[in-house]
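Yeah, one chain of the complex is gone here, protein chain that is, but the others are all in their spots.
Showing chain A:
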Amino acid sequence: MTALLSVEGLGISFGGLKAVNDVSFTVRPGEIVSVIGPNGAGKTTLFNMISGVYQPGSGRVVLGGENVTGMAPHLLARRGMSRTFQNLQIFQSMTVLENAISGYHLKERGPVLADLFGLPSSRRRAAEAQAGARELLARVGLDRAAEREAGNLSYGALKRLEIARALALSPKILLLDEPAAGCNAVETEEIDHLIAEVAKSGVAILLVEHDMKMVMRISNHIVVLDHGEKIAEGDPATVSRNPAVIAAYLGTDAGTEAAHADG
């Protein structure tokens, strides 16, 4: 199958620092591609460029055959891209349900006058979005917290809420930046299953995760970054044997985990 997303020679500098330099890879529908690398390797920066939050300094992002380099995030959302954030970006003072509904924005939006006058068309759009959001909350185990103010939830619950909100867009490609960070073993396994399930339905997944066991278990393909450069890529077994990868991780917790995960 042809690539849904292809990243070609992407790079960006902050001041003198080359945060990401000449990184290329592709993601196909239904595939789980993980981006790993030590802290500060440039993983989040790469996500920010792909999702239009940062303007790339060089290179191209091609989505479904269309050049979408530097395109605004809300336009990428219309083209089927959706993401979560490493540092939570939750609508804190809205309820859990409202957070999930906001993921339906593109489906529920309509004429502003209909919204002001509370016309039946406006209510129907909102009701449909709400029904979908409730289903998604059930899927991530948050249905019972639906009416609570999001700001009061635990970190792990908010991570799952972000995933639900991202799934609400019915994306073609989903970017997950450390979805399991701060989650306990049980929650991590649940997220693990959820990601696999979503990929199975044909959604392309681009994943950044420090939990090496999880990465090795669910990825089809792994891209390794270090100091902004791609130092290796391949399937989990190949990557974890790669001497450059082991060297990059040496001395860090993740390095030992990576080595163990292979054995």
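Everything below uses one rule, namely that contacts are C-beta pairs under 8 Å (C-beta built on N, C-alpha and C of every residue); 3 or more make two chains touch, one makes a residue touch a chain; residues count from 1.
As a working rule, contacts and distances are computed from a predicted model.
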| item | value |
| --- | --- |
| Protein name as given in UniProt for the chain not displayed, "Protocatechuate 3,4-dioxygenase subunit alpha", "histidine kinase", "Succinate dehydrogenase / fumarate reductase flavoprotein subunit" or "Branched-chain amino acid ABC transporter permease" | "Branched-chain amino acid ABC transporter permease" |
| Full-complex contact with the absent chain, from A:21, A:44, A:82 or A:188 | A:82 |
| Sole contact to the chain not displayed, among A:94, A:146, A:181 or A:246 | A:94 |
| Contact set of chain A toward the excluded chain (per top definition) | 51-53, 72-74, 76-78, 82-83, 85, 89-94, 98, 101-103, 105-106, 108-110, 112, 114-118, 122, 125-126, 129, 165-166, 168-169 |
